[in-house]
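Subset of chains shown; positions unchanged.
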Amino acid sequence: MSKPYVRLDKNNAAVLLVDHQTGLLSLVRDIDPDKFKNNVLALADLAAYFNLPTILTTSFENGPNGPLVPELKETFPNAPFIARPGQINAWDNEEFVAAIKATGKKQLIIAGVVTEVCVAFPTLSALAEGYDVFVVTDASGTFNELTRDAAWQRMSDAGAQLMTWFGVACELHRDWRNDVEGLGQLFSNHIPDYRNLINSFNTLTSGK
Amino acid sequence: MSKPYVRLDKNNAAVLLVDHQTGLLSLVRDIDPDKFKNNVLALADLAAYFNLPTILTTSFENGPNGPLVPELKETFPNAPFIARPGQINAWDNEEFVAAIKATGKKQLIIAGVVTEVCVAFPTLSALAEGYDVFVVTDASGTFNELTRDAAWQRMSDAGAQLMTWFGVACELHRDWRNDVEGLGQLFSNHIPDYRNLINSFNTLTSGK
Amino acid sequence: MSKPYVRLDKNNAAVLLVDHQTGLLSLVRDIDPDKFKNNVLALADLAAYFNLPTILTTSFENGPNGPLVPELKETFPNAPFIARPGQINAWDNEEFVAAIKATGKKQLIIAGVVTEVCVAFPTLSALAEGYDVFVVTDASGTFNELTRDAAWQRMSDAGAQLMTWFGVACELHRDWRNDVEGLGQLFSNHIPDYRNLINSFNTLTSGK
């Protein structure tokens, strides 16, 4: 009865960043803003690091929802960017689905704001079409923990795998020897405790 | 093994509001009262906004449980209102089930007080009869978080989909273009952060 | 894929109270002691109220675990009481299982201390033998919330239904008209907020 182990494969994965907009972010209250900002940027950086095809989309960005967070645009200057004219479920936007299909990938890594809508709806739609969906829970935010818990349960029951950006990075990388420097830098940039470990280590060993 | 994605359809959904009574509300301690009141009224407003058939029911309203919250009666002056003479599970009341069947809808959106009884029992009964049930978790309240968690697990295991009023509204509406003003007003009335975004936006753009 | 709705039936249910001992209770830290004591006594009172066959058991009661809480012995002076000589899983004690079989009931309502052992082990064993098991989560206690969450997940995955004493009472009673006074008294004795509602109501209506 169990879900099989679908393992993230950097050659078969695409990243969907849904509605990380400057207005909508003020709705996020289930994660502290300093941590949430860091998590979203960490996910963006890992997508760039692994050269994963990444798709950006926004909802009504000319209205109160506000524009896409500028850092995301800067990290992915050439990524498909679908400013949806009205569809709440991004999967209802043909251009968005076409962009996903164009990647040829079957594993979708998704994050967005707010979790129970902008993440859950396309997740459920993608699962229904046979994709493997990996929700980056800590780069997705919503109104409060109660809402988050309900959304997680709904997505998990439908077959999604709940992960965090750090787990995604590790499952994609597989082996430190593929690039110790690069992965270490990613962690140093986004995990203060890891950065401290590295700084302590480097200080002690630099003179050797 | 996963639950299929059953998507809320405004042409196939009815709303059940179970036992939101002035006495019983004093039992609710898993959600702050200001927020809970807002969530219940938001659910009522969205039911009215989408013209969903809505059914009200109460338990022993002439006793300590108290009358139905007046705002609900005012919002749905013509809705079926079943003051149950004793059945704890509203589904045991034939009039209640008949009212549901009369709607002809197969998707039931349910909320009530207290979660593990007034919501869970009819949810489990409805699922057993083949309905799709969407529990509005944040418009349902109970004694404490432990009780809530157990009730959620029981309903989810039985096939219910756990949602919140905001997710319900978004899944019903599908596309902002169906009515930008109306949905925006609903959100402005019940999400202070969204109201602030809208007020900021309107101030900046009103002079354009 | 969903669990079917197995509804508690007062003619087909027995109650198992496992290891509520004066020493072991000092280990319980996932529920406040005032509330936990109340929940355990509420469960005992409802078992007595519905005349459910009830089985008591203890582990090593002559050692540091201490004797059974005296109130439980007083409530069930004639109930089978199995002081297990060493088996940690009560289901490994033949006398305990024989007592259950002697009731002829197929629905087992269980609570105990500590949740992940004294409750979870017999729950899993009973499920494996085809019983329907209803865990009274709020009359079961353990070291901390992390431990509780893991135990709940294990039992729920194995088929148990997670409930609370209030939900059990309501599902057994079915209809207030079966005995308004009795159920009201049970709630008044164990739910302070309900007691207040009743006292307010009685004061206002006593003079009518």
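Each chain gets a letter, A, B and C, in the order it is written, and its residues are counted from 1.
Convention: a residue touches a chain if its C-beta (ideal position, glycine included) is under 8 Å from a C-beta of that chain, and two chains touch if they have at least 3 such contacts.
Please read all numbers here as calculations on a predicted model, not as lab measurements.
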### Message
Can you report how many copies the full complex contains, not just the 3 shown in place?
### Response
8
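Basically, only the chains that are shown with their structure count from here on.
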### Task
Please categorise the chain-chain contact pattern as a line, ring, star, complete graph or other.
line
### Query
Counting shared numbers against all numbers at the contact of subunit B and subunit C, is it over half, same, or under half, different?
different
### Task
Averaged over CA atoms, how far is the centre of subunit A from the centre of subunit C? Could you give it in whole Å?
43
### Query
When the C-alpha atoms of subunit B and subunit C are each averaged to a single point, how far apart are the two points in Å?
31
### Message
Quick check: what residues of subunit A touch more than one other chain, meaning two or more?
### Response
1
#### Entry: Complex interface listing, subunit A residues touching subunit B
1-3, 23, 26-27, 59-60, 63-66, 85-89, 92, 114, 116-117, 120-121, 124-125, 127-128, 143, 146-147, 149-151, 153-154, 157-159
### Query
Given the complex with subunit A, which residues does subunit B contribute to the contact?
1-5, 7, 31, 137-138, 152, 156, 161-164, 166-167, 170-171, 173-178, 180, 191, 193-194, 196-198, 200-201
